[in-house]
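Just below is one structure, and these are the notes that go with it.
Just one protein chain is left out here, and the rest sit where they should.
Order of writing sets the chain letters: A, B and C. Residues in each chain are counted from 1.
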Amino acid sequence: MAIENKVPGKDVLLSDLTDKFPLVAKQSHDHVSKFTISGVEFGGDLVPVFAGPNMVESEDLINQIACDVKASGAHFLRGGAFKPLSFPYRSEKYNETRHAGLQWMFDAGKAAGIPIITEIMDQRLVETIAEVADIIQIGSRNMQNYPLLTECAKTGKPIMLKRHYGASLRDWLGAAEYLMVEGNKNIILCERGMSIPHTHRETSRFSLDLQVIPAAKELTHLPIVTDPSHATFWNPWVKSMSLASVAAGADGVMLEVHPDPKNAAVDPLQPVNFAEFKDIIVAMDAVANSIGRRVL
Amino acid sequence: MAIENKVPGKDVLLSDLTDKFPLVAKQSHDHVSKFTISGVEFGGDLVPVFAGPNMVESEDLINQIACDVKASGAHFLRGGAFKPLSFPYRSEKYNETRHAGLQWMFDAGKAAGIPIITEIMDQRLVETIAEVADIIQIGSRNMQNYPLLTECAKTGKPIMLKRHYGASLRDWLGAAEYLMVEGNKNIILCERGMSIPHTHRETSRFSLDLQVIPAAKELTHLPIVTDPSHATFWNPWVKSMSLASVAAGADGVMLEVHPDPKNAAVDPLQPVNFAEFKDIIVAMDAVANSIGRRVL
Amino acid sequence: MAIENKVPGKDVLLSDLTDKFPLVAKQSHDHVSKFTISGVEFGGDLVPVFAGPNMVESEDLINQIACDVKASGAHFLRGGAFKPLSFPYRSEKYNETRHAGLQWMFDAGKAAGIPIITEIMDQRLVETIAEVADIIQIGSRNMQNYPLLTECAKTGKPIMLKRHYGASLRDWLGAAEYLMVEGNKNIILCERGMSIPHTHRETSRFSLDLQVIPAAKELTHLPIVTDPSHATFWNPWVKSMSLASVAAGADGVMLEVHPDPKNAAVDPLQPVNFAEFKDIIVAMDAVANSIGRRVL
Partner (left out) sequence: MAIENKVPGKDVLLSDLTDKFPLVAKQSHDHVSKFTISGVEFGGDLVPVFAGPNMVESEDLINQIACDVKASGAHFLRGGAFKPLSFPYRSEKYNETRHAGLQWMFDAGKAAGIPIITEIMDQRLVETIAEVADIIQIGSRNMQNYPLLTECAKTGKPIMLKRHYGASLRDWLGAAEYLMVEGNKNIILCERGMSIPHTHRETSRFSLDLQVIPAAKELTHLPIVTDPSHATFWNPWVKSMSLASVAAGADGVMLEVHPDPKNAAVDPLQPVNFAEFKDIIVAMDAVANSIGRRVL
């Protein structure tokens, strides 16, 4: 047909692209990365839980949360000191805490005996954060900030790479290859919700993409965790999406926990409180057990 | 600000729209519809499983599948006799079977002692299908074919309403209201994958939207099931999405089962075989047990 | 690589599928359908305009609009008598007018000397509408209601096939093939907005997909028109999207016109008034002239 010659080469499957991300790609059907971070094993039977506030609001708050989530069984304390916000104007509280928050979090983790993960958003702070954090988190917005990825990877610290809310699996795995090419093997992928909520006209701006779990595991040996709090943006949906994540094969779950969600400094609709967290982690453990894994 | 007056009334939340679907909407926080179809309870602890081939290819095949899925614990035999295909040209096989398939399916269900569900796509066949089927399935493409919905609802037969692969929750619940307004209370919703696969450039054209389960349950008392086979379009992802559906709170799961998937007449990449089905239904039961429900 | 064998056949380009829609597909690079409906030529230099109200509210209103849009240069009077609404409850006004509206519209078109296009949504009304309408409109929601498509096509009447707001180009062209396979050659495609507004959190639920114009024209010889009113859902964006449609190569533009938009019975945010319509059609003509076509 005459139009044939106007059509370019066929679109390729991701599996055809594994030479573009050779370190991230599986080498065999049952190839799974296993590594241990601060005593917590990834890629095995355990499904680690990352819990904590969206923002490190105060020293007291982060201490309280660290103790509580540790007592409930969380494996990592999460919390944002330096956070990329969609608009440049912040409260005084935010500006104060971003400078002190990292230290508060470090101290709180140490006191409670729980390792910490926190986000980086500025190349100039790579060393500062690498000194303090057990895992460096690359946020959604910086997934394709390649110089930042490279500098973080070079520190040798474990890295959690969140997927951009508009990025394909292809681009996500490409970004992960930027990390691995620096010789860093302790890379964790994190799905945090896509920007096309099929439930639109509702509260959520994002939709948790659980189908990406089997899709990613078909191609890569890296562990993949989910962040139901950011994806749902809505407390009442967090539990079911956490259980579904575990059942779908997620290798970890990240949850926002706050003692008083309504008064959280940022995104007050999404955190769960201490009692809700306890309930969810126990329920996740039951689901994990049903598929031969464990949370607690 | 001067532009203010160019902006229309605020967009509304779905919860503001419950007067548009008063019969479908929950009347209280814990309002859940319970009803029994051919001895199978919906809306309770049981998570019923619908299993069978995409297309009723032959009398032998549907008999074989009916016996097998029944033996493995399925609650309903699914199968397409009259199927809407995206293009008008079909094999001879298809044209023959669509006329006989309905009867074969009815007989197979009867012989194996399993109720049946099949799709309707033509207003003129409402009576024919209502006589044979235990549940009438409205497919994705006809979700907003309101005259068809109305005629099906009037038969009094239970109805499964699949979500269009591009429809919002709002439009889906509106379509369900068209069914309930005719006095029909035995309505089951079915999520079958959305047309925006975040895993794009991969094999799948659709993406299972599990977040719609808690979103729908916040608004409606109707049971909601999922169809991981059509959503993933890809056998290796079916199991994890089935388990995730149960964990997310789905009130049923529909699976395509074929003794020899590679040689299935339609969509050969998505069915599971008998051994895989047995494995999945047992695994779904374990996950269901972990959240206080059961499949078997 | 071991995972290779888990991957199915490559996804295919639409151009590989032209054997699935052989009548809709171009036979050569410059193959373009030309036909004349009620004296208006499609597929040539003219870019016909379809104008009128969303709903035929009253006899007076449709007469007034018919005269006005005809005077401004519109080629077809559009208007909904039988309209699929997302929820089953309607005003008294709607219920009355749907039965009388068709006749009012026929009379108004005749009196003003302008051919009419109106939507069908029920198989049982095919003959009724075919008798009255110059073009039968298949709405977005019924794009894949294949029995309806077939019955409409059999009447021999020209048909406008709107794209479902969640449908791929592939599925749209497949639906058009259902029309052409019945021997009907006067088929017009209409893009009316997709359900993924990239401008989300704004007023619009849909987004006009203008890139589909060159994409469709690469594959099919059929004319393609756009409906900026439904796509934008917002009066202030209608003009720019109308001009962009013409510049993108659209073979027609459909616009909602109402003498008093704020008091329109349905979707009051989207229609333009008479003065705005006059301004837009003149501006579209200027843009059309700049690319060697014409509207007036």
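Everything below uses one rule, namely that a contact is a pair of C-beta atoms (placed from the backbone, for glycine too) under 8 Å apart; a residue touches a chain by one contact, two chains touch by 3 or more.
Treat the numbers as computed from the prediction; the structure is a model and nothing was measured.
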Full-complex contact with the absent chain, from A:Ser33, A:Gln144 or A:Asn273: A:Gln144
Candidates A:Pro53, A:Gly174 or A:Pro223 - the one touching the absent chain: A:Gly174
Residue among C:Val40, C:Leu85, C:Ile136 or C:Met194 touching the omitted chain: C:Met194
Residues in subunit A touching the chain absent from view: 6-8, 11, 20-21, 84, 86-89, 121-124, 141-148, 164-168, 170-171, 174-175, 177-178, 181, 194-196, 201-203, 205, 234, 236, 269
Residues from subunit C at the interface with the omitted partner, ascending: 11-14, 168-170, 194, 196-204, 207-215, 218, 231-232, 236-237, 240-241, 243-249, 283, 286-287, 289-291
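The rule is short, and it goes like this: only the chains that are shown with their structure count from here on.
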Inter-copy rotation, subunit B to subunit C, in degrees (Cα atoms; steps of 5): 180
Chain whose Cα centroid lies at the greatest distance from that of subunit C: A
Geometric centre distance via CA averages, subunit C-subunit B, whole Å: 31
Sequence positions of subunit B contacting 2 or more other chains: 11, 168, 170, 194, 196, 201, 203, 236
